[in-house]
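Excluded from the complex is one protein chain; the other protein chains are retained at their positions.
Every chain is named by a letter (A, B and C) in the order it is written, and numbering of its residues begins at 1.
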Amino acid sequence: MNIFTIKNNRENKKIIDLGNGITIGGNEFTVISGPCAVEGEEQIETSAKALSDMGIRILRGGAFKPRTSPYTFQGLGFEGLRLLKNAGQRYKMKIVSEIMDPRDLDASYDYVDIIQIGSRNMQNYTLLKEAGKLDKPVLLKRGMASTIEEWLMAAEYIASEGNENIILCERGIRTFEKYTRNTLDLTVVPIIKELANLPIIIDPSHGTGRKELIRPATRAAVAIGADGVMIETHPNPSEALSDGKQSLDIEEMKTVLLDIESIKDCISKLNS
Amino acid sequence: MNIFTIKNNRENKKIIDLGNGITIGGNEFTVISGPCAVEGEEQIETSAKALSDMGIRILRGGAFKPRTSPYTFQGLGFEGLRLLKNAGQRYKMKIVSEIMDPRDLDASYDYVDIIQIGSRNMQNYTLLKEAGKLDKPVLLKRGMASTIEEWLMAAEYIASEGNENIILCERGIRTFEKYTRNTLDLTVVPIIKELANLPIIIDPSHGTGRKELIRPATRAAVAIGADGVMIETHPNPSEALSDGKQSLDIEEMKTVLLDIESIKDCISKLNS
Amino acid sequence: MNIFTIKNNRENKKIIDLGNGITIGGNEFTVISGPCAVEGEEQIETSAKALSDMGIRILRGGAFKPRTSPYTFQGLGFEGLRLLKNAGQRYKMKIVSEIMDPRDLDASYDYVDIIQIGSRNMQNYTLLKEAGKLDKPVLLKRGMASTIEEWLMAAEYIASEGNENIILCERGIRTFEKYTRNTLDLTVVPIIKELANLPIIIDPSHGTGRKELIRPATRAAVAIGADGVMIETHPNPSEALSDGKQSLDIEEMKTVLLDIESIKDCISKLNS
Partner (left out) sequence: MNIFTIKNNRENKKIIDLGNGITIGGNEFTVISGPCAVEGEEQIETSAKALSDMGIRILRGGAFKPRTSPYTFQGLGFEGLRLLKNAGQRYKMKIVSEIMDPRDLDASYDYVDIIQIGSRNMQNYTLLKEAGKLDKPVLLKRGMASTIEEWLMAAEYIASEGNENIILCERGIRTFEKYTRNTLDLTVVPIIKELANLPIIIDPSHGTGRKELIRPATRAAVAIGADGVMIETHPNPSEALSDGKQSLDIEEMKTVLLDIESIKDCISKLNS
């Protein structure tokens, strides 16, 4: 019987195995990075090379972009997924990308290693159930104003169809404060660890909307026990087609990686 | 050029014509009513008869239910739509029902007169665009924590595909207050009238989550200039499979209709 | 025993009697109006004359202004109260004005007929208790993010000291929506009627922050059963030292009064 799969198994923590020794969950701290949107071959190749050179093994990039307005750049679609896959093969990186249309899941299957379900679609139950039928990990972002209970229930929609390889991603919630794009709710990390068996990562780019906050927020994410971070980077943030204000450049990302390594090491010793 | 269809035409107010002299927008105040979920033939027939007897000409009922948990009642699906259509034909009522899966739009086409897109799917752009390709009115509920701008942009997703027959529906927003299920944001009515050309109706059932608040909230909705209300009713609310706490029974609904008539009359005189 | 004075007596609705036949609560709908801030003798005299000419019998005006920044106009202080009292005497109007400092209560006693406690001080328990010791009505505004329970408990702080002449005033709550200054929570009116024995009025000026919304919001306030409204007016809103964007001019206020009269009449008939 599959009622409350995630809650009932919460002692039995999931480790998502992506192959080639790349995992999410357990004792690892996983870094996912790449541009907000795939803009073209050169941009994604440059990104992938730079990120893999610094040891990052999962590449993100948006091909189907959920934009508030229908009249802004909507992403390159399947051409974007193809560019991602090529870059992933060349640099031995795994690919995570958002799919919005349940009808695109099959056609996307060969291009992505992790299917991302975005905040706006956290309660798109059609999409959740279809993703639940695949044998591919799902990265489920928290809705902008979704409670923890609703988020875990959204994960149950995936799990109830058979796919328990789910990674939760906190990306900031909507509050009255407007200095930041969202309010990053870091305390969900220990709460999720208590309530569920799933890995949880932090997206400090969307969570804050300000590039100068990514570094300190990432430090806190490691310290509070997150299983990873997903950080937007761009070879040239000031020219990004979307989200340039919350993207790091390559050098900044290197500094963040050094932070992560030190703090993760410190936390591991405290927990042992 | 179709950029900002809704905003650019805001002086040219839309009236949604459903046939048989049933319209939404303009000088009419439209009442939509029916149960939260279609539970069976007897329930929907009893509802339709009672509501049409009091002059209500649009019947609502959920066939595909977006529930927070995958393990609760999910609705009767197409069987529910069939029951709705039969009741609608017998009692000469138009049908509004929520569709969640873009792949169900074609198969639902013959059953519903207005396609409802629910709060959780307000930014499900796939669904919005597919609904935008149909020649059938769309009732677009505001997302739980969506700004007015995001809501109008969601309507633009529908309009940009060619379908400008959109009815906006305010159903309460998520705030810190927990006495009510949501906080009903009635001032959106004059704001929408200023910013857009679309009719806007109020859902006091979801907007408050408490049946005793439906009557006063409906009075306010008429007074503030809404184009209609959508109110959950049930032949026996205490036995409803969902949302019984926010459903009126038949007698209560009659009282609300009398209120609407008087206040609408009063407001019309003030505006003339 | 005085535990939960307000809740325990909720069947026994309070009518606040200000003398000269001026009351708040019961079957009356009370209109309070005047400028956000007292700016000088001419402004307040002009306001009082115009408002009393149209039948308004309670004059508001801020003498001590709680401003977010200490470097903006803070009000005229006791000189402002003196101007208010003079105008009140000349035009036979009662005066409501905000007091922020508990040490000012005694010195203000002779100037004001209703002591206003503002949103920022809703949980200033020192001030609440001191106001509770006076034999003068208190107008208690809801805090910007205060729950209904906290608001009623703040009223209990006043009542527990002996003063049960309390008027609640909803003035909008803080939410994620930024089109309006606040989100006016009109459904608190029937909720307060259910939970407490106190009159409740609506402040559509602060509640929306936009003058074009005052008229429709006032219509809704009457329809939903409020006991009154407090509306900011200014002889020349575009030159107001504060809150000009949410103030009506004199002619606009007259129109709103006509609306109130008609809708109140309509609602009274429905309730009888």
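FYI, contacts are C-beta pairs under 8 Å (C-beta built on N, C-alpha and C of every residue); 3 or more make two chains touch, one makes a residue touch a chain.
Bear in mind the structure is a predicted one, so any value in this text is a computation, not a measurement.
*Asks:* Of A:A48, A:A63, A:V112 or A:I173, which one is in contact with the hidden chain?
*Replies:* A:I173
*Asks:* With the full complex in mind, choose from C:G26, C:P102 or C:G244 the residue touching the hidden chain.
*Replies:* Spelled out, the listed residue whose C-beta touches the missing chain is C:P102.
*Asks:* Based on the whole complex, identify which of C:E39, C:D113, C:E156 or C:D203 touches the chain you can't see.
*Replies:* C:E156
*Asks:* Using the document's contact rule, name the residues of subunit B that touch the chain not shown here.
*Replies:* Listed in rising order, the touching residues are 145, 174-176, 178.
*Asks:* Touching residues of subunit C against the unshown chain: what are they?
*Replies:* 3-4, 66, 68-71, 100-103, 120-121, 123-127, 129, 144-145, 149-150, 153, 156-157, 160, 174
*Asks:* For subunit A, which residues lie in contact with the unshown chain of the complex?
*Replies:* Its contact residues with the unshown chain are 145, 147-149, 173, 175-180, 183-187, 189-191, 194, 207-208, 212-213, 216-217, 219-225, 258-259, 262-263, 265-267, 269-270.
Everything that follows uses one rule, which is that only the chains that are shown with their structure count from here on.
*Asks:* Which chains are shared contacts of subunit A and subunit B?
*Replies:* Looking at subunit B and subunit A together, the chains touching each of them are C.
*Asks:* Over half of interface residue numbers shared between subunit B and subunit C means same, under half means different, so which is it?
*Replies:* Homomeric contact, same residues on both sides for the most part.
*Asks:* Measuring centre to centre with CA averages, how many angstrom lie between subunit A and subunit C?
*Replies:* Each chain's C-alpha centroid was found; their separation is 49 Å.
*Asks:* Any chance you could list the residues of subunit B touching two or more other chains?
*Replies:* If we look for residues of subunit B contacting two or more partner chains, we find 145, 149.
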